[in-house]
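The other protein chains are all here in position, but one chain of the complex has been omitted.
Now for chain A:
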């Protein structure tokens, strides 16, 4: 008002421009009496927002040019169309300007929540969509608790509205809230459950029949609510466990509102809810019996009801177990306790009607539906079997149903029927071990038989197989110090053995395509191995498993080709598990060891796994599960057969680096040597090893393998040597050739001596150790070398072990280098000084070779020999003077 006055004043002032000129021309006639007053009076008309462009410059607007404030105002307009348009406008605005929402979130929610209980259906729907698609997704990261509390009151209000449609919408809304912020259930559990109870009550029935679709959505919401309560200890534990290893050890727990605080309220409400659900179910059953066909919607409703009952039962069990473990004081009536009344109620209204059968055989789809419902009812019975004892006749009906379900007799033959069957059988399997332990013996054998059949028949990688495996784990491996099945009963034992025998074929069948399934099987196998000693026949069965496992690792086919099993290609953790299983065989036999050895030699196996297998087998040996001869032959096979790539030792080419496994072989050698030195009295071990190793060495393995075996001898030998005379002679022959080859293959770099020298030393050192322990060996080696100087290349072929340095000049050169290296080593130098005559003899031989003109040699070769001669000469003169040669 004030504004308009100001306006009018302004207008008066504006009159200055058109100044009134007063003229006095005569007198005016007085107005006639009947004159009409033509003066028009009006108040000022104000149009505050006439101009569009100027005033809204910085503000966010929607398509229609309205700001958020206006739109919010319009949401409470009395015309539903306007309200809806405003809501659409808000959606549009937020999509255009997301910042607007984050700024005014609380204001917006505060205004919009009023529309939850709107009378117009379209408006409610639009609000729902607005919350669902725009507001909730953008508020994910914020503190939602406050936000939720803003809307909850209005939702509850709408839930108690007279109009059924508004109530249903409110439930829908509530679902949306829960899905976005699950903890809110525990904050408002009492009210929520109360509202569900109210809407499902009997006096609300009218709309069941009319509109099952609506009831279905309500029930779906209830199922979702209930699925939030914890019902399984395992699940809860696994939730907590998954972050192991990340955080700080001694830290405070994050301050999350504990869910269990409001549990007693939930228990109480659920007890009230149970009869309502049971009534509902009973009505549906009688309804469905009257109808010829079970239509999809009533099926869904029944399913929902049964699911709710199932979850509630689970929750009660969880609560009871938890109460037990926490030593609650007795005497106080505990809300978490299951009620006798509930049992009888369920008995009368739900379990009594079992089995639900179609009135007449209609279609396969119908069969499947009834199967699902029956499975759920059975699940509920098994769930609460602790508190309920149905009459024998009903109990038998259930058992028969379970047997038939396991045998797959019930489901329809179609493919979808099989899927349904598998999926729902899963829910029954967890109860199986307990059930079997409780039923009378005739039923027990029938059920076990059915289970064994189901286990054998189902597809290897199906989820049913996995569920069967976990059931088997429960029935084979004692948990909490109790075993469900008594293995002393021969019939049970037969089944258990059948399951165990099924494991390794399953493992092979799974191959490397389903690593997660293989992992489960291997885990079961490991657990079995760990507690196998509990029962001698099971232990025996476990030990026998190793023969069927051959194929899993590696088998040798008739034509001598190796056929690698899935082991090589499995992921690392599965490989580790399978290796761990090996440890628990009380007697690892040589066929399996052979098979593992060939796996170890496979170039595709990771070096880590190779070392790990050696480690595990060593621990198995230490625990007395491997025979010493088997273990030694495993080690020697590993060292002698390992293919070192690339074959030329030095220099390293760039292209070879990828396929290089030289380092791996070195560490394998180190590990094997240290393991062998640990396995017992080293003189005895040496005796066993000596013959085999010398035999292997004589087969002229590549230099790397020869070096490894010499190292092994050196590690196990002591001073003075334990080598027999015969092996000293054989070895001397080999070593001389070996030394020449090594020196020949690793050329001495004069510029970068420190690059090649460590490599060279690695190959030479084992020989030096042997020389230190047996002077005779050195003497023989020197003699052989001497004879090699003059030997013709044709006579070199077989008896000596030179593989590379075949040419005369390079051979002589190599021999001289070897001698030089021997002089560099302090220990060997001491010994070699005793054999000076041999060296002088060699010098003379070279001299004579030089002077003899028989052999045709190029000038270059002659020069080489000349050089070698000079070097040797210097060496001899130095050492005779007592100055250490360098």
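Heads up, the rule we're going with is that a residue touches a chain if its C-beta (ideal position, glycine included) is under 8 Å from a C-beta of that chain, and two chains touch if they have at least 3 such contacts; residues count from 1.
Simple rule for what comes next: contacts and distances are computed from a predicted model.
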TODO: Given the choices "Kynurenine--oxoglutarate transaminase 3", "WD-repeat protein", "Cell cycle control protein" or "Phospholipid-transporting ATPase", state the protein name listed in UniProt for the chain not shown.
DONE: "WD-repeat protein"
Open item on the list: I'm checking contacts with the chain that's been left out. Which of A:583, A:762 or A:835 qualifies?
Closed with: A:583
Task: Selected from A:160, A:297 or A:530 as touching the chain missing from the view - done: A:530
Task: Touching residue (missing chain; options A:536, A:678, A:726 or A:833) - done: A:678
- [ ] Sort through A:272, A:340 or A:615 and give me the one touching the missing partner chain.
- [x] A:615
Task: Residues of chain A in contact with the chain not shown - done: 237, 240-241, 244-245, 247-250, 480-482, 526, 530-534, 576-577, 580, 583-584, 612, 615-616, 619, 623-624, 674, 678
